[in-house]
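Contents: one structure, followed by commentary.
Only one protein chain is missing; all other protein chains are in place.
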Amino acid sequence: MTVVFSKTPGLTENETHYCPGCTHGTIHRLVAEVLVELDLLEDTIGCGSVGCSVLSYNYLNVDMVESAHGRAPAVATGVKRVHPDKPVFTYQGDGDLASIGTAEIVHAAHRGEKITTIFVNNAIYGMTGGQMAPTTLIGQKVTTAPDGRDIAHSGMPLRMSEMLAQVPGSAYIERVSVHNPKAVRRAKRAIKKAFTYQMERKGFTMVEVLSTCPTGWGLSPIDSLKWLEENMIPYYPLKVFRSPEEDYPQ
Amino acid sequence: MAKMLMKGNEALALAAIRGGCTHYFGYPITPQNEITEYLAREMPKAGRVFLQAESEIAAINMVVGASAAGGRVMTSSSSPGIALMQEGISGLAAAELPCVIVNVQRGGPGIGGIQPSQADYYQMTRGGGNGDYSILALAPATVQESAEMIRDAFQLADKYRSPVFIASDGMLGQMMEPVEFGDTQPTLMAEKPWAVVGHGGKRKPNTVKTLALDPLVLEEMNLARQKKYAQMIATEIRYENFQVDTAEIVLCAYGSTSRIVKNAIDLLGQEKIAAGLIRPQTLWPFPDAPFQNLSKKCRRVLCVEMSCGQMIDDVRLAVNGRLPVDFFGRTGGIIPAPEEIVGQVKLLLGRK
Partner (left out) sequence: MCNEKILCAGFGGQGVMSLGQLLAYAGMIENKHVTWMPSYGPEMRGGTAYCSVMVSDTPVGSPIINNDATCVIAMNQPSLIKFEDTVAPGGIILINSSLTDSTVTREDITAYNIPALDLATECGNGQAANMILLGAYLTITKTVLMTSVIEAFKKVFGKKAEKLLPLNEKALKKGGDIILTIESVLPH
């Protein structure tokens, strides 16, 4: 018998609490597999955030520290300055990173902090029950914009990857998705690159992963994957925004 | 308006609109999201402004701006969010800017939990921010009282040019109860000649500020504020006495916990143990008087809180050594059961 699929040792045995069809679980697995494949699992220190992934420390088989809402990049900075040779990452939602935590993420990038940020963008606040995030799409109905997000009132959805790519300290910024197997493979490659560049001390690295929230969006798991593809990707294009392999004006 | 069945959070929100709130700024956090979501839906319909801030720090500073500009302003949050607001709250008190701040308390410290708690008593009454300041804190115990206190809070804020806290909690915010809104129109907003609205070339520019580098000036400002606080202490204290005169033990509890204590008092009555309740409706200023006027029958005082014991400091100061003061509490989001309180009372009174 050949083993076609087995759970990575990068994940613990705990069953996750995510809703059926939520892609947070997939993203956890990618991070875990990458850390195993790069042989970094034993050294890695993760910084959790506040959002549905608040319990990520129960699922990822690495040492982790909790962070207050939005502050993970600052916490990671503290960790990295104590352990400059160890891989350090943050795992943050879009409310956490793009709303309350914008100052921390911008300045971690600005300092060229040698960390990797896994930024899970599901265009909503999942944990608190479906309120508007800065990334919520125009017209998307959420509990704090019941008639849909309106540009005049709330502005355009914030594109964090594009924004952070402008910050000189950023070394690698890519946006990926997990809505089908091909996208998942590409997402994994991106996460692997980010950790590799971190270990090569190239600077700040971030992978933005477009993710589903069937509960918050009020859609079935299958419809959610479709909604992501049809609505999020056109506004949030999947691409490399910054890479140390390219010459980027300093 | 007819009687309605509403969540405490929704009643707070509707009462704010009816109380003339013109601007609301907030950031999502459990267990107060119904306030934010209700106002997102209803404020625009009423021609008022709802805006979701990017953080509680931003929310409280939006309150600073809107209040300075003459609006009738409110924000709401829960414990960790209120912690983030402290810099702004100290500033609001210093700049003497009226506003209402709702705290639907949850278990702490840190991120803590989301279940009901009363562990922010120190945060609200001792000032979590820097400097010499106090903030009126109203503590409702029913959905009806939540609605009434919001209305009063806006008036008190204007009257004293001061922030006013509503100290709610997860239980009171989430539970539904009948509530009636009178037909009274919102009170008119006070004149605000100090507000920054543009001088129109008719007067000297207004400045809303807290900076005072000259210690003599700052001291004078602080003393003036103390006078205002003294007036609040003289006129704004509220409490409810429940079966206190005949009690051999008096319990002290506020908000949700006071409801559980009332059940415990009933149970004690069935066992012929006379217990009473002093329920502070203002946490600051704290009602000292009822503790100073306890009858000879009263042998001891028991403070019950959903915390490890915070209000008990004020109870002890009020009792001032005349009687033993004990504490019973559950914390972390656990609501005490009436039976637990009964057990504690019997233990203290030496009954089986």
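Some points to look at:
By written order: A and B. Residues from 1 in each chain.
Rule of thumb we're sticking to: a contact is a pair of C-beta atoms (placed from the backbone, for glycine too) under 8 Å apart; a residue touches a chain by one contact, two chains touch by 3 or more.
Remember, it's a predicted structure, so these values are computed and weren't measured experimentally.
Residue in contact with the omitted chain (choice from B:Glu220, B:Asp245, B:Glu271 or B:Glu339): B:Glu339.
Note on the undisplayed chain: of the listed residues B:Ala46, B:Met176, B:Ala212 or B:Ala274, the one touching it is B:Met176.
The chain that is not drawn here is touched, among residues B:Glu220, B:Asp245 or B:Asp266, by B:Asp266.
In the full complex, the hidden chain is touched by chain B at residues 3, 5, 30-31, 114-115, 170-171, 174-178, 259-263, 266, 335, 337-339.
Going forward, only the chains that are shown with their structure count from here on.
Rounded to whole angstrom, the centroid-to-centroid distance between chain A and chain B, based on C-alpha atoms, equals 38 Å. Taken in their complex, chain A has these residues touching chain B: 50, 54, 66, 68-70, 95, 99-100, 102, 125, 127-129, 131-132, 134, 143-146, 153-154. The touching residues of chain B, counted against chain A in their complex, run 27-30, 33, 36-37, 40-41, 51-52, 54-57, 80, 110-111.
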